[in-house]
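Only a single protein chain was left out; the remaining protein chains are all shown in position.
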């Protein structure tokens, strides 16, 4: 990599100067940093959405990239700020459960609590650690600072109560865990689990849905199930919004059953 | 160009990890790629809007840039994925009409159907060819792969039914084809056609509008016509939203006439 890449993921939106202040701080310390926006439009303070966003983003990036994540309702409290290595992926983020899903998939090989203030921006505000701690630490890491210099190792981290599916012999019972921009309902029933069943169908909101291979395989307006690009059972309305049809968001029950 | 530039244009929004997965795939294959966001906020699955967006974007870029575009309601069907050269501009996108307007302006000098799976990401999902086909192909092109290696040449492409204006001796009749963020109504009557008329006025929704040279030339609230920065007749309300005034979107009739 000919220049160090730092990605930013926040719930700050684009209309306020918060994400921008982080960019400025990074470039002030390392003008050669290559900043890539992952998102500034995460739903405000929604840790579960953030955890799913990261699990759908970070795995695709090469190992050299450093990911800075700020969804931080507990800013200013005693929640820790962490440097995390998950296999080869590296993140800087608050210890509030954002890594829950990534940590189910990758082994956290190193966690460090950020305590060394010489890598921070002074004075440190009580409400904006993204600007005053995470951004300057990211810039220093991109300049070659060793993670071990940032603070002491820690061995545990916060986990979100992510719902797990329940298994029967001929069924898997799960729920909607993520609603995307297109109104598609993504569940926590994996494609692998669903494919173990013989001729599986998907039950949601009193409907029994066939599993198709892509959206355009059914007529417009038809509600279908399919396997999402992230490997989970998804309910969609062709050229429509499943979330409106079911008045459904996270938590709505879904079952995949043999018929 | 000291590094290969790849632009991304999608309707994925910023809150979901889809556009981000494409960035990760590109950087995993070519860490030196310079990714520029054109938009991830195109109206979902709106091919006409996408075609206008591209015709207002691509012409301004230098030839070395590679544009990846994903508005793809037909993902997973037998619609083709294409590499397209339009004069010196280069795009990767589904063959669903997105290039209709660009292809009216530039001669498509080369079209290649993407079939060579060795440049794809495996396994290829049925619902996310942006991540699994277009992104890896873009990265390989940026590393020097010849377009001819991507698949066979093709000689035709899908076209959208873009409305054309109707000409009379002293009038041009068209319609609104694009509504922008400011609520301005952009029509398909070109500045060149309108200027051929003697003292042209613009008729829309029962109003006869004078053509001014810029927004601030009329008082706030006044509905005016002017020539848009893209070279078409546009209807605007000074410091207001013309689309609200006319309750108007695409398809509303407009006439430019001599008075």
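Points to keep in mind about this one:
In this document, chain identifiers A and B correspond to the written order of the chains, with residue numbering beginning at 1 in each.
Please note the rule applied: a contact is a pair of C-beta atoms (placed from the backbone, for glycine too) under 8 Å apart; a residue touches a chain by one contact, two chains touch by 3 or more.
Bear in mind the structure is a predicted one, so any value in this text is a computation, not a measurement.
Note that of A:106, A:128 or A:178, the residue touching the chain absent from this view is A:128. Across the interface with the omitted chain, chain A contributes residues 3, 12-18, 20-21, 23-25, 27-28, 31-32, 34-35, 37, 44-45, 73-77, 125-128, 131-132.
Residues of chain B in contact with the chain left out of this view: 1-2, 5, 34, 36-43, 49, 52-62, 64-65, 180-182, 213-217, 226-229, 239.
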